[in-house]
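Every protein chain of the complex appears in place save one, which is left out.
Chain lettering (A, B, C, D and E) follows the sequence in which the chains are written, and residue indices restart at 1 in each chain.
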Amino acid sequence: MNTLALLVAVGSSDVVTPDSPPIDTGTTAWMLVSTALVLLMIPGLAMFYGGLVRTKNVLGTMMHSFAAMAIIGVLWVVAGYALAFGPTVGGVIGWDPSKLLLAGIDQTIMEGGIPEYVFAMFQGKFAIITPALIAGAFAERVRFLGYCVFIALWSLLIYNPLAHIVWGGGFLTGDAIDFAGGTVIHVSAGVAGLVAALYLGARRGFPRVAMHPNNLVMTMMGAGLLWVGWFGFNAGSSVESGLKTAQALTATQAAAAAGALGWMILEGWRHGKATSLGLVSGILAGLVAVTPAAGDVLPVGAMALGLLASAACYGAIAIKNRLGYDDTLDVFGIHGVGGIIGALGLTFFLRDVPEGGIWVQFGHQVMGVLVAGAASAVGTLVLLVLVEKTVGLRLEERGELAGMDHSMHGEHGYGLLNPN
Amino acid sequence: MNTLALLVAVGSSDVVTPDSPPIDTGTTAWMLVSTALVLLMIPGLAMFYGGLVRTKNVLGTMMHSFAAMAIIGVLWVVAGYALAFGPTVGGVIGWDPSKLLLAGIDQTIMEGGIPEYVFAMFQGKFAIITPALIAGAFAERVRFLGYCVFIALWSLLIYNPLAHIVWGGGFLTGDAIDFAGGTVIHVSAGVAGLVAALYLGARRGFPRVAMHPNNLVMTMMGAGLLWVGWFGFNAGSSVESGLKTAQALTATQAAAAAGALGWMILEGWRHGKATSLGLVSGILAGLVAVTPAAGDVLPVGAMALGLLASAACYGAIAIKNRLGYDDTLDVFGIHGVGGIIGALGLTFFLRDVPEGGIWVQFGHQVMGVLVAGAASAVGTLVLLVLVEKTVGLRLEERGELAGMDHSMHGEHGYGLLNPN
Amino acid sequence: MNTLALLVAVGSSDVVTPDSPPIDTGTTAWMLVSTALVLLMIPGLAMFYGGLVRTKNVLGTMMHSFAAMAIIGVLWVVAGYALAFGPTVGGVIGWDPSKLLLAGIDQTIMEGGIPEYVFAMFQGKFAIITPALIAGAFAERVRFLGYCVFIALWSLLIYNPLAHIVWGGGFLTGDAIDFAGGTVIHVSAGVAGLVAALYLGARRGFPRVAMHPNNLVMTMMGAGLLWVGWFGFNAGSSVESGLKTAQALTATQAAAAAGALGWMILEGWRHGKATSLGLVSGILAGLVAVTPAAGDVLPVGAMALGLLASAACYGAIAIKNRLGYDDTLDVFGIHGVGGIIGALGLTFFLRDVPEGGIWVQFGHQVMGVLVAGAASAVGTLVLLVLVEKTVGLRLEERGELAGMDHSMHGEHGYGLLNPN
Amino acid sequence: MKLITAIICPERLDQVRQALIKADITRITVTRCSGRGQAESLEIYRGLEVGPELVPKIRVDIACNDEFVQVTIDAILDAARRGEGEVGDGKIFVTELQQCIRIRTGESGGTAI
Amino acid sequence: MKLITAIICPERLDQVRQALIKADITRITVTRCSGRGQAESLEIYRGLEVGPELVPKIRVDIACNDEFVQVTIDAILDAARRGEGEVGDGKIFVTELQQCIRIRTGESGGTAI
Partner (left out) sequence: MKLITAIICPERLDQVRQALIKADITRITVTRCSGRGQAESLEIYRGLEVGPELVPKIRVDIACNDEFVQVTIDAILDAARRGEGEVGDGKIFVTELQQCIRIRTGESGGTAI
């Protein structure tokens, strides 16, 4: 479960030496593929989110994901990797000047036989997707420039430390089980989303005005790509191409299917109808919940987590609807809640009883969730205030009513609606 | 050609032992990828089918594919794998209680160096896609609950035995050549579709009312994903990462291109216009036909099969149009006919002359097609009657006219059509 | 940098021998995946291009990509591979009758441990995508039959020789660095597009009539798939699964992100708004520019190339807008200019100082660009005239006004726009 | 001449067209629109039942000579009503048409309808 | 009875609907359309600022009895105007409605509105 940390510790601290481990072409192949698969999740997310907003915001919402590819894509190469996976400074952040611009790892082969570049790129996709996830919470109402600044800072100041703390040699590395990023990615994004939704306030007209998804068809396509990409996300996090990888992939598949089935049944029972949005939400809930657990639970445990997450997320969204705040695309309801369910719940389904016993491990898990949640909450709030007061984040009324596509990007998504 | 059967026989009958074969990271990587690629085919199919129905049924049609991911996804883990790939019981079904919930294969490494989990997941995708294919035959007119029950039963009672009979150690294992599922998947789905279309009757208004595809653009995207995914489907069925894999991939590519070209030319000749739906139908026809043959024919044979299938499917659809039954998305016309062409036709293009000579092999092939077709026809009919009489399968008039999206799922696919 | 040439020279000249190298399952796995990824680029391109034209041409434009899959897919197997990668005839074209229909490589394992089939299929995807790229330059105004004949001839008579000259053992093999096809693919397609746009003339009504993209949402999806697929394109061109592969993938990722960021910033600065089309154009510019360089530059160099290309392409399109010719989807502006920037610019960012020093290498690069550009320009012009005078290429007024979907294919893309 | 504009439920379009054809009215123009009358049609969004304010409707425009007005209205009334009549079945509006010109021939008036 | 047709800016649709509801006008029909008045709305296509000739608009149709015409027009005027009034705010057209029939019940005239 501490594969990442160990690999990094061993493999990357020094430059290539005559005795660097030989390449394992199979593992390298799988890690290359995993990198591509996680990259695929980003357009997948853009489609998933893009389909759920109103027609006038479809491009703007997709741009949130795509801008993350551009901005974090550059930042990660420049400094992110050095900050997250450099030797630890006080357990909270890494620092390795030789890794700036990835210069120092040009020839490094890691323990396990893969070039460190591949590991760095694989991790980079995680860094990209996390802020892109948050964007769902304040969809349809932010300024593009403010958003860009926000995610850049969030990535540098919140994501990188968190990744370092849990995976990169920081103070939680090795305690909490977080196979593929349940806390670092989903809990932190979910909590950040919640804070942002509360701080920025609801969309104008919410909930009075009906706000319908413009393209559920695209949302379903996106969900399909997310499922496929998640195989890279989870099974790739084994950083090998072997038994653990297979276990992670199996758990991922089982949890996603169980989550989808669970939500379908819940809706069928409560509303007499199973919706497509419900089914894909269930897929997501299952995938999120199994993320921290993928390599460490049996298929039956994965299915249990998927079902649990489905029910919990369904409930969380129901509660949100009653509380009335506007987490537009339910980032907290799915990623926050699902991530917590997964991170805590996995304790009870572990393949191997953990060293200190179940409850000690549960303590570690709670700790992990709390650290990620708290760090993300506080950090996000500070950044939100900062960005809002400087470049401005919340979109002004005129722009919001006109829609982000027109007011922020000077375009509209579906030219086909206009005779031309 | 009996790779699957052999591997299973050797690799999975007992739990992990000290002398279990070493992992081959390369083969494992490719099989992981193949699993992801076949999974990609399911949203691909949802897009392909979803684009062809009327606007009011787009989500409902996509849900048929997605529900298969959820339902069969769970069932396969729970019992499907044990039933299809457990030690044979009388040659018609497998049974291995230790494989229920995949519990017994948690550490198993198969002959060939891949964890059995990967094989189980790869096979699971086939189990998912087969019922999803059938759905095209009765698109636009079934109740969602009835559909769910139908595919669950179909998978357990028809697919699992068939997979066992042909691949898992059942009575046809080793005789008929079915590299990647021409009979098990395409012939059985095609015949099931035909039976279902006949039993359930035509859509209301058919053929009087014009029923146009709502989104050929999405159908083309779906066809693209299907082609890509099919590389996993066919080349993955080699269960290795080597010469056979390369041969299967090459055959797949050649047949798809030839099928597409063939249909284009046919339409150009007959109608003076080559349509996009024709081109993608040709892709599918080629891919279906090469499925049973992929590992065993030369590229030139694959192209011949692709061309043949294109012509045959084109003809079959023309005949259907004259007969007037309503196989909505031509499941029989493409998968049934294409599968039969491939399964029988491959005999004449084999790389190596089969042991008993061509005609003996042809007999085996006919046998395979007949068994798959007959089992599927009879079983499907029984299940259809059962489901129709209990939960109800055929949608009542009101719901059908309103469209499945509204009546079954309480949603509509393209919010963008409504000002919001 | 001459990996391809060397591999081919060694591995494919004779049939399988007892001492053929052993399969490397990992490398084979990665090359199989790369093949699938590059295939994915073709529907990706169809979506990218398809979204940018007017509603009435969406299917016709996607058909340009799909028809290339069908036509070149067949041609490459039949003769293309033999022409591009057979033993050289005078340095300009290959010829190996035993490779016709790929017959002679059925069992060949190349140096590096991959079946030659995989290499042939990987290369085949490049052959498919190149003419499909050109189609963007004359989008919305060509006859389908003429287009089919044009790309068939272009592939046989221009692409195959070029691929041979630069990669397959022809007279430039080994001099110019062209890691993954900057000159062979992008410069040649860009120049061909320019020539075709000039020869065929502008769309009727251009620039007076506003011509808006029908579906920028789909264009973004397509860009996402292109980015993912490009990992196969570039990292696959290492024909291994090791350090070089990782370097190429890293460079690709860095350049794409930098290109996107660059364009975003440029637009923000010039127009006060960053558009989605701008961002995805930047992605493409970055990817194109890094294509010839991917394996040979450090990440920082890749980012520099991405930024440079973004600025240069932005400028080139601005100039085009002033010159007023109608390169509809900016094939020259993106692929031509980006390819040139990459091919020449890489000299200054090479990881290892080239043998003859930077300026000698620069000379080689200029040479490579000139040869590709000149060959493509002249050849394209000849073919254009030929096709136009025989089967006819430019669409007549009536068909152009009605749109290619109706006039060429008898369909329309979005049935959802019509009540049905 | 009159212009008859009916706002109907999308699911009844096929029936309305058939009824019109039976009544010898073949020329029509159909447009997607959205509307709000008394009708409520619940949709479900992540477990929340939302009343979509505007529900999809179909607008049918028919120009006809005065003697055909009643026939057309009757045909629509009959075919567009669901069962015994439900909220959301729609409306028919009739306005005076001053002129009608066939573009192909340029002819105008009653024969151009 | 009158048929009031307003062509408005898409971003004001919600406001217009609310204003109408406040004025007790709940029944409306809404259609996507495109239009060109004086308005210019720049879009950007690969660095080129293009004036899209036809910009997206919303068409709102309301049938109402004569006594409600002014109320309706006032509500629309008020809610559809952006700020002090901008080019592109839209137009209102009023035509005479000869008949109005509720499909559900078949009743016609003022009560069927």
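The criterion applied here is as follows: a residue touches a chain if its C-beta (ideal position, glycine included) is under 8 Å from a C-beta of that chain, and two chains touch if they have at least 3 such contacts.
Just so we're clear, the structure is a prediction, and the values are computed from it rather than from any experiment.
Seen in the complete assembly, the chain not on display touches A, B, C, D, E. Touching the chain that is not shown, out of E:18, E:34 or E:65: E:34 (per the contact rule at the top).
Residues touching the missing chain, restricted to subunit D, are 3, 17, 26-32, 63, 95-106, 112 (touch as defined at the top). Touching the omitted chain from subunit C are residues 56, 205, 208-209, 398, 401-403, 406, 409-412, 417-420. For subunit A, the residues touching the absent chain in the complete assembly are 417, 419.
Criterion: only the chains that are shown with their structure count from here on.
Identification of common neighbours of subunit C and subunit D yields A, B, E. A rotation of 120 degrees, rounded to a multiple of 5, brings the CA atoms of subunit B into register with those of subunit C. Chain centres here are Cα means. That of subunit B falls 43 Å from that of subunit D. Subunit A and subunit B have Cα centroids lying 33 Å from one another.
Mean C-alpha position of subunit C lies 49 Å from that of subunit E.
Touching of two or more other chains is recorded for residues 24-27, 29-30, 33, 58, 210, 212-213, 215, 221, 241, 271, 273, 275, 277, 413-414, 417 of subunit C.
Touching of two or more other chains is recorded for residues 10, 31-32, 34, 43-44, 52-54 of subunit D.
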